[in-house]
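One chain of protein is taken out of this complex; the other chains stay put.
Chain nomenclature is as follows: A, B and C, assigned in order of appearance, with residue numbering initiated at 1 for each chain independently.
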Amino acid sequence: MSFTDEQLPKDKVFRDPIHGQIIVDNQIILDLINTPEFQRLRRIKQLGTTSLTFHGAEHSRFGHCLGVYEITRRMCNRFQRNYPSLQSGDGLWDDRERPVALCAALLHDLGHGPYSHTFEHIFNTDHEKITRELITNPGTNVNRILKRVSPIFPEQVASVIDHTYQNPQVVQMISSQVDADRMDYLQRDSYYTGTNYGKFDLDRVLLMMRPIKSGIAFDISGMHAVEDYIISRLQMYLQIYFHPVSRSMEVILDHLLKRAKYIYQHPSDFQPDFTPYMLMPFFNNHFTLDDYLSLDDGVLTTYFNHWTHSQDKILSDLAQRFLNRRPFKSALYNKSSAKFIPKLTKLIQTVGYNSDYYTAVNDSFKLPYDTYHPQTSNPQTQIELIQPDGSLIELSQISTLVASVSGKEAGDQRFFFPKEMLAKHENIEIFEPIYTEFQSYIKNNELIDPKENN
Amino acid sequence: MSFTDEQLPKDKVFRDPIHGQIIVDNQIILDLINTPEFQRLRRIKQLGTTSLTFHGAEHSRFGHCLGVYEITRRMCNRFQRNYPSLQSGDGLWDDRERPVALCAALLHDLGHGPYSHTFEHIFNTDHEKITRELITNPGTNVNRILKRVSPIFPEQVASVIDHTYQNPQVVQMISSQVDADRMDYLQRDSYYTGTNYGKFDLDRVLLMMRPIKSGIAFDISGMHAVEDYIISRLQMYLQIYFHPVSRSMEVILDHLLKRAKYIYQHPSDFQPDFTPYMLMPFFNNHFTLDDYLSLDDGVLTTYFNHWTHSQDKILSDLAQRFLNRRPFKSALYNKSSAKFIPKLTKLIQTVGYNSDYYTAVNDSFKLPYDTYHPQTSNPQTQIELIQPDGSLIELSQISTLVASVSGKEAGDQRFFFPKEMLAKHENIEIFEPIYTEFQSYIKNNELIDPKENN
Amino acid sequence: MSFTDEQLPKDKVFRDPIHGQIIVDNQIILDLINTPEFQRLRRIKQLGTTSLTFHGAEHSRFGHCLGVYEITRRMCNRFQRNYPSLQSGDGLWDDRERPVALCAALLHDLGHGPYSHTFEHIFNTDHEKITRELITNPGTNVNRILKRVSPIFPEQVASVIDHTYQNPQVVQMISSQVDADRMDYLQRDSYYTGTNYGKFDLDRVLLMMRPIKSGIAFDISGMHAVEDYIISRLQMYLQIYFHPVSRSMEVILDHLLKRAKYIYQHPSDFQPDFTPYMLMPFFNNHFTLDDYLSLDDGVLTTYFNHWTHSQDKILSDLAQRFLNRRPFKSALYNKSSAKFIPKLTKLIQTVGYNSDYYTAVNDSFKLPYDTYHPQTSNPQTQIELIQPDGSLIELSQISTLVASVSGKEAGDQRFFFPKEMLAKHENIEIFEPIYTEFQSYIKNNELIDPKENN
Partner (left out) sequence: MSFTDEQLPKDKVFRDPIHGQIIVDNQIILDLINTPEFQRLRRIKQLGTTSLTFHGAEHSRFGHCLGVYEITRRMCNRFQRNYPSLQSGDGLWDDRERPVALCAALLHDLGHGPYSHTFEHIFNTDHEKITRELITNPGTNVNRILKRVSPIFPEQVASVIDHTYQNPQVVQMISSQVDADRMDYLQRDSYYTGTNYGKFDLDRVLLMMRPIKSGIAFDISGMHAVEDYIISRLQMYLQIYFHPVSRSMEVILDHLLKRAKYIYQHPSDFQPDFTPYMLMPFFNNHFTLDDYLSLDDGVLTTYFNHWTHSQDKILSDLAQRFLNRRPFKSALYNKSSAKFIPKLTKLIQTVGYNSDYYTAVNDSFKLPYDTYHPQTSNPQTQIELIQPDGSLIELSQISTLVASVSGKEAGDQRFFFPKEMLAKHENIEIFEPIYTEFQSYIKNNELIDPKENN
């Protein structure tokens, strides 16, 4: 039985705030959506701690995955209508690639767990490996369904997500400078945060896409639409994804999990108050796929809830800070002012905080931000425009706007510390001189040399 | 210290997808938002199982409560600008009512727990009583903050939510046919589901509101805007809130909690697999405010997750159906076809289902739908329009559209049953004749007399 | 050469605020758009005097015609993908009908002139006849282009617009309860007026459409979307199209044109100040197609501009009222209060107004409002829903909401008069008693019996 044999007699439509309608016309896709593995994505927020800054953005990974599927479906439709391959190797679109493209799009984030970045940092998990495992392991529902297409189909789907699939058009649909993944999340996160920054003209970008031998390029008349997309992406990073309060809450989460792991790995030092069964495999560095699949945002916050009653003061305090949203404060620093951080850390210790758990430096450049760097690495991820005479030209060669921003790093470095360090005189006590000294290093939210601060 | 003494030097702004900006200009309001009691609302979905039908609608009660506050704030501003009371009893707006109005608006849903309607049904909790308790109990953070205004302020705020406060304008701001609560949730739920049904012209409705002695009325030139609001509300009920799939998932949730309660209350019959600490007080009908506050959506789904491994087949099956979204099917019935339900229930039992847990009748009229019934009960909750000469006229007297729909019940009655009962011949087995008989009672999603079904 | 031979190598896209992209993929369509006949629609406002009430709504018929084309194109695409005819007479969609459907959609309003309804009323023109003429007359550019498809093609296109074409699906695409024409203008007029009333879920309505033998029906799962469309349409009529100020400006326009015609037809009585060349054929009841095509909104207002300097006081006053937007006032009346109109008219004459030009009764029911009346006339224009078993059911049989409003007339009757009749005491003069008497007949914008007005 092939993919096309499983065409549905009637489209199944998911109402979606971003795309209007997400249309499923194949039983394979519908069955994948209905697996426990995929339904679990409803219980994992797309943006983690960002919803603690932008309260509207509480959406889960479920909708995003459907959205990436839908954009990919529209790409396939358009390619098939306008650029159907007439003979092998002509660089046009071969619609037999549709099943692998759609399934890879739908499943590309399947391995994400709760608060992925932080969780992975503490527990050495890897959502990409788990995605691959969920697709290729014969024990999963997803694998069983994919094999209805062919025995090698799961491996093909996984290879698209790995970028090793042989057809570069399919790979670039899911993963490139202008892929279905980014196009969905920019629009979606913009909608849910209630900001306009991530909006761009999706219809026009899709209209201007064209399959070429080396992947996907854009008709030059779509230049402004692609430009707008690049700027939207940059603005979303600067204004939403790098927001200091979200990063502060992520620091707290990181330290909370680190503390919990320490306690449960050192039961002789501490008497853990109760057993967080679902986390134990991760504390013990030995977990199964089922252990991983049973995790979600609610499981973590349920344990955090228990920990607010812990006898370990650090654990209980950090759990409360996280659940009740009491972020650390932060100050910007740069190469030259970084030298003050040890001094500040010492002051923080002086007033009684364990600086392992109550300070952090965090560099938003480390976040997966892939601003457009034509000079680097991988030439096929450049954005290429097709000129009237058929020749290709790289976007920043022709767009003043993109040229202006490309190759320039964006983001910042911050030092995080308890808000209490900024206490004002009205509620001051014994540590007053320490606080005063600490505060002399900070001006207009930046670390400064107090000697120059008058 | 009074409310106005706590004016913030600079507005604190929450970015909101519905209202753009939610402006907090008072420390009391900000402190209330930052209480653990209020932050907990982030972990309770506004629409419960509706997000399983409309995947975009995963928003929490937190944003809604901020939204109700914001609409109330705008009402106060407008009233104060255009209709300030000049002397006591003139029926105009006395801005000294602003603090109680704002706090009541913000806190009106504070006592909601996870999946409120179902949870209350099974455990006899009452979110309105708990809201009152959270506001008036001296042990809560909320109470402590409210008392900064005055010792009787918490009681006043609670009385607004109870509808017993002496100023009818304030009560109607929070609770009436056209109140801040409904106006927020219609817009918000519409936005997050991605449907247009709940949209109406909020700015115009607010512009047309006027304080009168008996509460709030509308300038007659706002008639169409109010009309549109009434129709929007009706459509949201018919199309979103009464959606049969969401109700089906609620039936499953209800039966799952009922089963769990039964098991933990009859430990001799069943050996419960593990102790769900946070639910035990509710199984035992004896809970404290802290027990209640520790609950949220994540706690419930975490336990459901455990229960999928339960030895009790019903518990484990229902938990899986809920988590993996496998709704029951349903059929409409009416007075005349209701008589077939016992027969159908028997057929369902015959194939092996415990009908206590695998069937239900559900009447969407029971849901809190308050379509406009001028003929009933409470005259001050009618919508009154103010004519040019100052006289009042009730909305349905003048609006053909509202007259058409008012007084007519909307909604439906459904019988729920396992999807398996609709199994088609390809996967049929021993119970084939039972299935066939069952199916003869259903046509076009309605219960029918099989004798008339040819 | 056939229609498909003229497929464009690359889509031509018109950016449209309502539909995003309007896609033209055929040279015939592009050439039709580029004719002087079609470009002229840019100079004729879609909503006539409505822009004088809703200042945002200044859009022309050009965009609307493109929009109707685009919706029709999407219908064809969907039908062709999901319901392609397999053999003649199977009631499914035969894509060979696409050219005639697209051209009829694009050209259906081609014969509209400036301020059509009023212009036709005064000059006995008929935009439907002129549309037919522009399509079928061998002298037009449009005709020449259409004949590239086939010699009989112009006649076929015209017959779709006449409702006499043999394929009912094509006819209903352009003209039925839920046709591309209405679906475009509701959305478009809503967008430009800045109101939300006309919005409905176009994508969903299109998704639910299905060709049947007798025309077009809707899948029952689209019931709510169709319901919402019906209500939107009703609200747009009540709130936008029937707005009393727009109707008042239409009354002034009507009287202004009537006066001008009278003057130019009676040159002995009046010495017309100058010759309005482009209107003379219409004053003389003898015009050619070229005369008609040279008219547009700007031509009329240019003459009005001249007429503000006319020696005829009525002509000059009405021209100023129109250009400078000084509407008449109006009062509602009903069967019983209609009897006061002669008396009021006399009072208006008493203060010196020629009542032929300074009063009017206007009944908005006369406007082309086709609310849903299943009981009347043409059964195939009913909205039929397709049930799961394939049977049809008429919409109001199953929709409580549509049943509530269907068959009920909406609209009102108004008596129009100069605003000066409502003069208040501060600027009163010799006619004070007349004004006072006049005003005693009016209360809350309605005609009343002054004896009952205390």
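What we mean here is this: a residue touches a chain if its C-beta (ideal position, glycine included) is under 8 Å from a C-beta of that chain, and two chains touch if they have at least 3 such contacts.
The structure presented is a predicted model; accordingly, all values stated were derived computationally and were not measured.
Trainee: Check each of C:K12, C:R43, C:H163 or C:K261 against the chain that is not shown and name the one that touches it.
Mentor: C:R43
Trainee: With the missing chain put back, one of C:S116, C:T301 or C:T400 would touch it. Which one?
Mentor: Checking the options C:S116, C:T301 or C:T400, the one contacting the hidden chain is C:T301.
Trainee: Looking beyond the chains shown, say which of A:S2, A:T164 or A:N196 touches the absent one.
Mentor: For the chain that is not drawn, the touching residue is A:N196.
Trainee: By the contact criterion defined above, which parts of chain A meet the unshown chain? Give residue numbers in ascending order.
Mentor: The missing chain touches chain A at positions 195-197, 199-201, 220, 224, 227-228, 231, 234-235, 238-239, 387-389, 391, 400-401, 404-405, 408, 410, 443-445.
Trainee: Using the document's contact rule, name the residues of chain C that touch the chain not shown here.
Mentor: The list for chain C reads 14-18, 20, 34-36, 39-40, 42-43, 51-52, 54-56, 58-60, 62-63, 66, 191-195, 274, 277-278, 294, 296-302, 305, 320, 323-326.
Trainee: Considering the whole complex rather than only what is displayed, give the residues of chain B touching the chain that is not shown.
Mentor: Listed in rising order, the touching residues are 11, 13, 20-21, 82, 203-204, 207.
We adopt the following convention: only the chains that are shown with their structure count from here on.
Trainee: Report the inter-centroid distance (CA atoms only) between chain A and chain C in whole Å.
Mentor: 50
Trainee: List the centre-to-centre spacing of chain A and chain B in whole Å, with centres computed as mean CA coordinates.
Mentor: Taking the mean C-alpha position of each chain, the two centres sit 32 Å apart.
Trainee: For chain A, which residues are shared contacts with two or more other chains?
Mentor: Residues 20.
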